[in-house]
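Of the protein chains in this complex, one is absent; all others appear in place.
Chain naming follows the written order as A, B, C and D, and within any one chain the residues start at number 1.
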């Protein structure tokens, strides 16, 4: 039995029965019993592995190709009596605040569920535990499984939106803290995350709407449960749109703050320049006076006065004081 | 009887009758009388408390879960013969100009209203007083109660939109007052508020539209009243959109003003630099002249002229005056 | 008779008959004659005044409340055999280039028109003159009155859009004149005006569309006339959208021009700085030379040369000329 | 016969017959022959002139008013058995790269076409030549004329869109040439042009769609030809939208380039300031040394050394060289 099979079981009357032998036999046994269904969980199978395992059910080759190659957007396709559904579960990486996008491809029939998972995001283990402990869900058959998976995926969306909200608020605090920091790259990368989130989540809305409107026969009985999931998804969607719009504004606001910082730097520079020039003036004035009395004219009466020198020094001091006061008064010093 | 019950009463033929005993008995009594209905008001009940109180009516478990956990968006859901409605009342906090978002979950049947309130925003007390003093509303039964609550919630929206308008105009005055202030954070936070407002208010439009179009049997008779509420809501909606768009423009405009401020600072700096250099030139010229006559050449005839010194001083003064005039004429001084 | 009645008259077979006595009597008389209708024009009536005047016709209390309190958006509501229509006429104030938003609430029945006007914008006087001189309009009855009012209101929209266009073009000329001016506040306030305009005008489109599609029985015969009005309104709408988009671009363009102005200021500053430093260098060089020959060494042969002094002066002049030429060549002077 | 008649002719069985006498007679003659139709082309007629010429056909007065006053948006209106169509032909002025918006109002009946042209843009002459040389078009009657006009108008749109594309690419080259130029005003004016273009072209889409969907009986037989025109128009529309979006980005990009230019200017300024200060330092050091040896102390042994003077000069040179090297190493010189 290849490694790609993560789990396989038959659920009859709300009870899990392990499959030990051949899948085909188990499948036929399940069919014979009536109210049973088989759930086979695969992880990144190759074409050959997939064909081997699902030989008992007839699946549309294009859907199978999609399921094996992954990289689909969320969608729901009806092929005769089977449904093909693609979901994009997300995984929030705490260390980096990054989002990883996974993919779940589901084939649903009256009596089987085949799930093909790609990537690390893995809500299916939890779902199996939940449905196995909730007879109500099991009795809804494959539709119950689908509901439980959708519910889990959308719940993860809610949690991640909440994490993004926290990141956004932290970013806002940083940007508007009064102290200038460069948040451009962080705003942009959060914006990118929000857009990637939206690309994963947005196409799921029409999928669920179709189920809620009763256009998917297999899920008819569980419509109200799907409506509940849709409702949560719509709330996620509204919040994502709000975040997206807020981040655009945050980018603009940050730009204004960068400009404000420029003003601060320029005003600081001007203040410095004024201070520097003031000190230069304070030195230049006595230097000029000293130059005058360093001239070598024969007839410079001041040079021969007994108090010429101290008077000149005094003149220098007074000149400096006057200039200092003038500069003070005009706010340059 | 648990504390979570805020109020409970039976309304028969437009008259309020208090319930003293068991809710179930009261409920059965009300049903027996025909034109009566029961209104139980709860505040953040636990699952157990809720189940105990509502044991007499059969409510859909998913709706009950929503009502207890809150965090829904406005919606209307039909379950057989009961309606489940979520409203998001808002509370404007005067001190901080902030908005607080509450939640009201309503279960409506032919003969009962169960309201579950979360958060501080509390329009229900006022609504009870209003319907108890308006026999017309009471005679409309649960639909009348729903109308009165919607009307009150949308009225609060109108008042808050008005407050936001006032905040926005004050912000515009600050931004465009001619005097530069940093309004970036305030514009952004008003934008956030407007977006949060819209998230609370926008999904209520399709809810009311469905009632107005007559698709909700229980409210058929009160359609014109709901149309009135919807109309007010649409007006709120248009104003919110206008505010949102104005705030985006205000952010751009503020950015231009930050740039203008930069120009002002740079021009001030340039003017200062010119003034500084002018004064430096005025000092440098006599200093240079003094340097020349400080040289020790044997043959410097000027040094021996009797009027050499005063002439040189005069030369200095004249040079300073000429330079001063040149600088004045070119606008540097 | 209260002052709130602006005008009242009965129109029979295209002829105006004044009402002198009681309104109820006039009304009954008009009804008896068959092809007549009554038009009562009110201005900001109180609830009591309104009830007194309209006692003869049964109007829906919610519509009456709307009409008295005003602050509605344009809408059309059908109540049994009466129509309730809200229009938002605009008034362009030449002195301030501002727009004032008024409100007209209309009740239309088979044989009456009750108009309730709020605010200064007053197209109704002109409409009365027009219909009284146009028998074709009068013969269309209340629908003709409604058409004439809508036509007048939309005509005012056209005129105001034209005024806004003129303001916008003037603003563009100012912004792109080559000479820098600060137009931020003006662009923003024009944007605000355009948005207010749109809020008043936009909801009228579905109102007129409903009439044009023939869903309003009372106006069925005048559909083509209303189509004409709708067409004008759609043209107004397209122009308003164009203005709105242009103003957003104008804000961005203005921002670029503010930046360009910054570049100009900075380049001016740099040119000034170069010029200043050049002059400083021209003074510093001879000052340094003078300093050298001011030294008191015993053995400085130049000092004893007979032509030492004029040679040094010549050296200074030559040094200044060389430096001057170097600076000229590098474009600093 | 008034001058406003640009051309008039009867087309019978694909052959043009000139009208020499009275229009009414010609019209009646054409009607009598069965497969004929009359085309009268008018240019900015007055109400009286128009009424005189079209006395034979009954046109709706509102459509006539529109046709005479012009300033309509593209539209199609059905009045009993006549169609009223408005088109906005454009004229590209090579010298100024400006667009001029004209207007064609068309009345179409089973056996007549009345075209009313306003403004300089004139595609009708070319259309007449085309249909007169294409019997297939003539045999389609008035619908063929309408098709030929629409085709010509949309062809002009295509050509102008191509001119705008050329202007846009030239603008992009200028903006991103590496050399800074101020393109703000040009980007804005191209944006204005694109928006005016869109206002003229956009409302034509639903007009053609209505014809293509077969809702216009008169044009039923020519649907495929109109589909071809619609297709060209949709291509024009997509390109216009792309241009509009690109111009918004160009404005933002230009803003960034203005900012980059600021950086360049500021860095140039800094480099200059460093160079200036370096030269100032180179002069200040020997000046200071000279000052020291200009002091008049009695006991300054260096002054009496025989080689004091040349040593000091050497000291100055060495100091200058050292400072020069330091400045060079740190990149200031």
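Going forward, a contact is a pair of C-beta atoms (placed from the backbone, for glycine too) under 8 Å apart; a residue touches a chain by one contact, two chains touch by 3 or more.
Given the structure is predicted, the values throughout are model-derived calculations rather than measurements.
Of the chains displayed, those contacted by the omitted chain across the entire assembly are A, D. Contact with the omitted chain, checked across D:33, D:189 or D:239, is made by D:239.
Mapped onto chain A, contacts with the missing chain fall at residues 60, 62, 65-66, 71-73, 75, 77, 79, 182, 184-185, 187-189, 191-192, 195-196, 198-199, 202-203, 247-248, 251-252, 254-255, 258-259, 261-262, 265-266, 268-269, 272-273, 276, 279-280, 283-284, 286-287, 290-291, 293-296, 300, 302-309, 312-313, 316. Taking the complete complex into account, residues 172, 176, 224-225, 227-228, 231, 234-235, 238-239, 242, 245-246, 249-250, 252-253, 255-257, 259-260, 262-263, 266-267, 269-270, 273-274, 277, 280-281, 284-285, 287-288, 291-292, 294-300 of chain D touch the chain not shown.
The definition used in the following text is that only the chains that are shown with their structure count from here on.
Here the chain-to-chain distance from chain A to chain C, counted in touching steps, is 2.
Using CA-based centroids throughout, the chain positioned farthest away from chain C is A. The distance from the centre of chain B to the centre of chain D, with each centre set as the mean of the Cα atoms, comes to 40 Å.
Distance between chain C and chain D, defined via averaged C-alpha coordinates, is recorded as 25 Å.
Shared interface positions of chain D, i.e. residues touching 2 or more other chains, are given as 294. Contact topology of the protein chains: linear, an open path with no closing contact. Those chain pairs judged to touch are A-B, B-C, C-D.
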